[in-house]
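One protein chain is absent from this view; the other protein chains keep their places.
Let's turn to subunit A:
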Amino acid sequence: MATANLPPLDTELEIDPMQDSGVSSFRKFWRRFSRHRLALVGLGILVFLILVSIFAPFLTPYSPTTPNLTQVLLPPSAAHPLGTDALGRDVLARLMYGGRVSFMVGFFSMIIATSIGVVWGATSGYLGGIWDTLMMRFVDLVMSFPAIFLLLVVLNLTGANASVGLMILYLGLFGWTGLSRIVRSQVLSLRSQEYVEAARAQGASNARILFKHVLPGAMAPVWVSAAFGVAGSMLAEASLDFLGFGLQPQIPSWGNMLDSAESYIVTHPLLILAPGLVITIAVVAINFVGDALRDALDPRSTAGMQRIG
């Protein structure tokens, strides 16, 4: 996957006055994080968008899926603040319910990708030798392909009509390679540390050493990459919807809304603008948060959002 990296807005690594004082690590983290005002704004926007999509049924009387052919393509009004689409469905309601799909896809595929990436990279780095070589060659193999082609091929298996679960699975399965490289290099540098030696001398098992002693120290880049992972997956899902290889058309998702609105670009631009702006705002918000996370946890890292297209 494309891993262009957006460095943080403020790259200066200032010396933190709280660095060695006895303040709890969370407060230290929060101090560094909240220095980024844009990240706080982003966090606020995200909380708002997520709450709205969770409580969508209480906020709108309309169904996001049931067509109403007497109310087709209405302009914005008091009853329909953003109008209705070509099947007479309320655009605002679809946006709210669409948030559920987009955030779910983003979040859960990130969980899958992160889990695989951490376990794969940590195992590879910790075992070393021939296992390391083999496992990393496999990563090279997956990465030597434009991810979108592979995603399109597997999505085509279900006739380009994926369910939300399947989409989550596929995006997760194709999104872990970059992270596994980062985790591996972290583990490589940590495993020869003295405290790891000490644990080994005490007779700790490999698994215990890896998960209890090595991995916790390697987690900073993982959180950062997880944040960007959510954004990348949301964007990828929308792009695949748009190409007609994504979620089933009746599922209300931001990408599907854009896809079905393409033919109304001239007559009803709002149908494009509404979902497009919401996706953009959500992704920007996550990127701001990821940026501040990186600055607070892992300032040297170059992790960034991955874009498949």
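Heads up, the rule we're going with is that contacts are C-beta pairs under 8 Å (C-beta built on N, C-alpha and C of every residue); 3 or more make two chains touch, one makes a residue touch a chain; residues count from 1.
By definition in this document, contacts and distances are computed from a predicted model.
Per UniProt, the protein behind the absent chain is "Diguanylate cyclase"; the candidates were "Diguanylate cyclase", "Periplasmic dipeptide transport protein", "ABC transporter ATP-binding protein" or "2-oxoglutarate ferredoxin oxidoreductase subunit alpha". Considering the full assembly, A:Ser239 is the residue among A:Ser180, A:Ser239 or A:Ser260 that touches the omitted chain. Among the residues A:Ala147, A:Val187 or A:Ala292, only A:Ala147 touches the chain that is left out of the figure.
Although one chain is not displayed, its contacts with subunit A can still be listed: residues 1-9, 11-12, 140-141, 143-150, 152-154, 156-160, 231, 235, 238-239, 242-245, 255, 258, 262, 265-266, 269, 272, 276, 279-280, 283-284, 287-288, 302, 304-305, 307-309.
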